[in-house]
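I'd like to ask some things about the structure below.
Moving on, here comes chain A:
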Amino acid sequence: MLLFALLAIPLAAGALSFAARNRRAMEAINLAAFAVLFLLAADLAWQVLHTRSVQLWNGFLAADSLSALVVLLTAFVALVCSIYAVGYFREDERNHVFEANVRGAATISSLRKYYSLTPLFVFAMLLVALANNLGVMWVAIEATTLASVFLISFYGRATSIEAAWKYAMIGGVGLSMALFGTILTYYSAHNVLETETLAGLNWSVLVVNAQQFDKTTMKLAFILILLGYGTKAGIAPMHTWKPDAYSEAPVPVAAMLAAAVLNCALYGLIRFYVLTTRCLGPEFASQLLIIFGLLSVGVAVPFVLVQKSFRRLLAYSSIDHGGIMILGLAFGGALGALGMLLHLTFHSITKPLLFFCAGNVEQHLKTDLFRRAKGGLIHSMPVSGPIFLMATLAVTGIPPFSMFQSEFTILRAGFGGPLLWPPILLIVLLVAIFIGFLVHIARLVLGADPGLPPSDSCPWKKYSLIGLASVVVILGFWLPGPLFELIRNAARVVGGER
Partner candidate 1 sequence: MSVVLQALAQLAFFLIISPLVTGVIRTMKARFQTRRGPSIWQPYLDLHKLLQKDMIIPDTASWLFSATPYVVFLTAAIVSLMIPMVATEAPLSLFGGVLAVVYLLALGRFFLALGGLDTGTSFGGLGSSREMTISAIAEPAMMVAIFTVAIAANSTNLSEVAKSAVGQSWRFLAPSQMLAFGALFIVLIAETGRIPVDNPATHLELTMIHEAMILEYSGPYLALIEWGASMKQLVLMTLLVNTFVPFGLSPGWNISGIATGLGFYLLKLLIICCLIVLVETTNAKMRLFRVPELLAVAFILGALALISTFLF
Partner candidate 2 sequence: MNALAGTFFFGGLLAYAVGAIASLATGRSGRLARVFGCGFALTGALLETISSCVALLAASDAHWEIPAGVPFLIYSFRLDALSAYFNLILSLLAAAISIYSFGYLHPSDDKKTTGFLGFFYNLSLLSLTAVFTASNAFFFLIAWEVMALSAYCLITFEHRLETTRRAGVLFFVMSHAGTGCLLIGFLLLNSLSGSLDFSSFAAASPKLTGAWQSAVFLLFLAGFGVKAGVIPLHIWLPEAHPAAPSNISALMSGIVIKTGIYGLARVLFEFLGVPPLWAGTFVLAAGVVSALLGVLYALMEHDLKRLLAYHSIENIGIILIGFGAALMFITLGHPSLAAIALIAGLFHTLNHAVFKCLLFLGAGSVLHATHTRNMEKLGGLIRRMPQTALFFLIGAIAISGLPPLNGFVSEWFTYQALLAGFGTTDKLTRVLFPVAGSLLALTAALAATCFVKAFGITFLALPRSQEADNAQECGLPMLTGMGLLAGICVALGLGATWFLPVFDGITQQLIGVRMSGELVAAGGWVLTSGSARGGTVSTAGIAAMFVVLSAVPALLWLLWGRKGHRHVEPTWDCGLPGLTAENEYTAFAFSKPLRMIFAALYQPRREIQAEYEVSPYYPTAIRFDSEIESPFEERLYGPFQKKILEIATWMRGIQAGSIHAYLAYIFVTLIVLLLFGVRP
């Protein structure tokens, strides 16, 4: 029932929001739904922690530790984004953004679009994590794309339509590859399982028999899955939609794309990774993942070093972190998987903070270009400014913030492996990315007072920022025991244990 509730609540919230007549009602519906959702997700995590697995409908929906972790993070991101969104869209309304649309749509219909599509979006993401069947999982991932296209083109500017088009097209191609990979997986299992029922694609069934799968097919399947879900996760060279989509979407949507969709795509990848390593041994997958991981981190470097827009900067950071997680997976072993999932967790919590800061700054300056910002934001934004700087440091892996811990764990796993150059190269690239970030954000936040009017007065925006920032700081010193236990169990799932 819990699993059903997890899926039903966002669907219901989407429908209710669609029916709602005014802004307050929509805000209230979303907030309430996501708050309840978060509690349910926490409950799920708690149950999974004790029973290892929760199932519904004869195993059609199933949650193991990995799913529970992804569900929990998705629910968390959805909750904080919905809180922030209230302040964000109110500010947009005050700035008459909606009236200035190319389409000239009225405020309420724009808001309705956001408030009803977002729960659908979240529903799709939860389904990704909860579906046991890999085919259904694919359908759900495709659904996340479809639900978010119009969220990306939300503002109706020429550039946002461009971004949405690229997102839809590249995503479409990517997911076709993923479907191809899924078909091949089904095929390679087909002969072994001799079944044509739904269970033939159930992960829980596949993982048990993975060793007998056809090896060549599994290789091709993994390549296609890697490219497919890699596209969705924004792994280079399939990352190209990311900067466009992240910079054009409304900030809460961008935050969700960066923090939650990434998780879902990686989640899909992990499921197949486990099958592949079981079938082929770890070398094949880890070879590929090392190349793609390093490529992702490396691709981000030039764009981070030379960048004109801070929204796009964040997108490249997201590509970089996708690469790091992929590398964690690639370095393998219990440590690599654990590092990867820790990174996933910390990233999901830190990244929204960074996006919210960028959102506040963008709404304050009315631009996301560095060149138009005169620096010295700390004077007009005494809360967002310093937190922006702090979040930058957090996201670039500076201790005491938690991402250093996960990156360190991943690197440790890397140095434990047969090849030394990938982790060393990773360190070099990470340093370069840090440099780019620091230079850009320090220039933006610090400096003489340019004389802008004070901002940071909206309590929704301010307190969602402060709250999340506190979580980020606390995580640097204290990771709650049960959460760590959950992550560790999830890492066992990645490592192939049940």
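In the analysis below, a residue touches a chain if its C-beta (ideal position, glycine included) is under 8 Å from a C-beta of that chain, and two chains touch if they have at least 3 such contacts; residues count from 1.
As a selection rule, all candidates are chains of the complex that A comes from, given by their letters.
Bear in mind that the values here come from a model prediction, so they are computed numbers and not experimental data.
Candidate 2 is the partner touching chain A in this complex, chosen from 1 or 2. Remark: chain A residues 165-166, 169-170, 173-174, 177, 216, 219-220, 223-224, 226-227, 231, 237-238, 240-241, 243, 288, 299, 301-303, 305-306, 338, 342, 376, 378, 393, 398-400, 402, 404-405, 408-409, 411-412, 414-416, 420, 423-424, 427-428, 430-431, 434-435, 438-439, 442-443, 446-449, 476-479, 484 touch candidate 2 in the complex.
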